[in-house]
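So that we are looking at the same thing, I have put the structure below in structure tokens.
Note that one protein chain of the assembly has been removed; the remaining protein chains are unaltered in position.
Which chain is which? They are A and B, in the order written, and residues in each are numbered from 1.
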Amino acid sequence: MSPISVTPPSTNKGRGGNERTSSMVKPSHTKSIMTAAFIIVLLWLSAERTDATVTQLVTGAPEMGKLLVEMFPPDWSYVTTIWAPMMETVQMAVLGTTIGAMLAVPIALLASGNVTRSKWLYIPARLLLNLIRTIPDLLFAAIFVAIFGLGAVAGVAALILFSFGLISKLLYESIEAIDPGPLEAMTAVGANKLQWIRFGVIPQVTAQFISYLLYTFEVNVRAAGVLGLVGAGGIGLLLTRVLDQLRYDRACMIILLTLVIVLVIDYISYRIQEKLL
Amino acid sequence: MIEFRRVSKLYSNGTVGLQEVDFTIHSGEFVVIVGLSGAGKSTLLRSINRLHEITAGEIIVDGKSMTLARGEELRHMRRGIGMIFQSFNLVKRSSVIRNVLSGRVGYHSTIRTLLGLFPKEDVQLALNALARVNIQEKAYIRADQLSGGQQQRVSIARALAQEAKIILADEPVASLDPLTTRQVMDDLRRINLELGITMVVNLHDIDLARQYATRIIGLRAGEIVFDGPVGEATEERFTHIYGRSLREEAASIGGEAL
Partner (left out) sequence: MKNNPLIRRPWLRIRWWLVAVVIVSLYVWSFTGIEFSGIRENAGTVTVAILQGMISPDWDYVYLADGEDLLRGMIDTLAIALLGTFISAFLCIPFAFWASTNMNRWKWSSGIGKFILSFIRTFPEIVMAIMFIKAVGPGAYAGILALGLHSIGMLGKLYAEAIEKIDRGPAEALLACGANRLQVMWYAVIPQVLPEFMSYTLYRFEINVRSATILGIIGAGGIGTPLIFALDSRNWSRVGIILLGIIITVSVVDMISNYVRRKIV
């Protein structure tokens, strides 16, 4: 923040009246101390504001312990009931990711400075992407439930927007980093803009695109599991229900199954990426 | 004084590191260890301060067994032995003085060093050490702002701040250009002569070894094949021992990493 910190240390001027040989002067720690103090004050104010105290945690811990005890053993037989909603969760993630990814491609191209060239196009595109990425998936879901009503459609819509934001951001950053050589070559052979993109840009980012797609899918499966908390379909609906009924053994079963599905998907996705890269 | 008593090192994959090595280095000597790459130079040096463990024999430093030392005793013995590395091994993001002071940690309690509370004398010692290698003015600069030669001098200062009686240098100039190589080697010689600190230096460059050493030890496949004063370490003798000139070897492994 002070201009001093931006200049390289080798040109450090003797500060604080002590004008000896330039860099022999011990640099002052004022800035680090101020930063630390600022952070501590922020934390203290935050703790005040939210009434967060350690005592509360200590007194609450037995309650939490009781809850954890009640979770075990999980209600294994509940698997038959939750299997269908679990699959619905995966389906939501598949659709949300795919549609989001398809929408992401054009906007990512638009947001890349080396493809679009015009500031008037890529800056607004990036702005849009940044704005979309400020809203978390569950918030999208709450809004879409208000729009579409309860059910998986609201969840899919939320995941579409969320995936769109995530993939287009990652993708445009990769596009900006591609090798300009093939692009020049395409210009040299007289390609039009679409041909230029098809043969110059796309081949260079396909592998990354697929890996982002898989990554987003992993994130979405996790996310889809909780969208039901706001009524947007999937396994989360049941989770709220069993928690309201204080059936923690069933809640545990839901969490375990989600965990297994997520780990299986992570593993498959990891293997696919290994094959691709 | 460093004594090697029938020291052997066998790596777990079966490779022989050292075989029945037996010699004594006296205080104030400037010993250079030469040999082809993979001859066991680095193993030998690192077994002195137990960065590498040996599998048989015993190493005795100033009358105390390094091999049998444990825990705090080992740390106290290590504190008396400075080490200089080919890749400098400085914390690049820390300041020069902090790097030099880190050589003092063995002298103070853990709490004190974790809080960074070094006594004034230590800071003065560190500054003096830097002055001895002519880079005192860089004390409060981040280590990564320095050139390779300057960084190596910081690591020499670290060994000096340690108040070590012995300095081990593992290929100290292998990543430096010829000019800075001279400066660093001159620094080592000056320290050896002025402070009487024993130097044990690994070099792959036989010419450099002849120039600075008082005694040369030649290694081949973990065994000592030559041990004598510089005068006896003639080109013919080495060509005879190794079956080729060590000069060619030096040229071929010039910039090789550890």
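Worth pointing out:
Operating definition for what follows: a contact is a pair of C-beta atoms (placed from the backbone, for glycine too) under 8 Å apart; a residue touches a chain by one contact, two chains touch by 3 or more.
Bear in mind the structure is a predicted one, so any value in this text is a computation, not a measurement.
Only one of B:S102, B:Q136, B:Q150 or B:N202 touches the chain withheld from this view, namely B:S102. From the options A:A52, A:I123 or A:A177, the residue with contact to the chain not on display is A:A52. When the omitted chain is restored, the residue from B:K9, B:K41 or B:R78 that touches it is B:R78. Touching the omitted chain from chain B are residues 49, 51, 74-83, 85, 87-94, 98, 102-106, 110, 113-114, 155, 158, 162, 168.
Although one chain is not shown, part of chain A still touches it, namely residues 5, 42-43, 45-47, 49-53, 56-57, 60-61, 63-64, 67, 87-88, 90-92, 94-95, 98, 130-131, 134-136, 138-139, 142-143, 145-153, 156, 222-223, 225-226, 229-230, 233, 239, 243, 255, 258-259, 262-263, 266.
Everything that follows uses one rule, which is that only the chains that are shown with their structure count from here on.
Centroids built from CA atoms put chain B at 49 Å from chain A.
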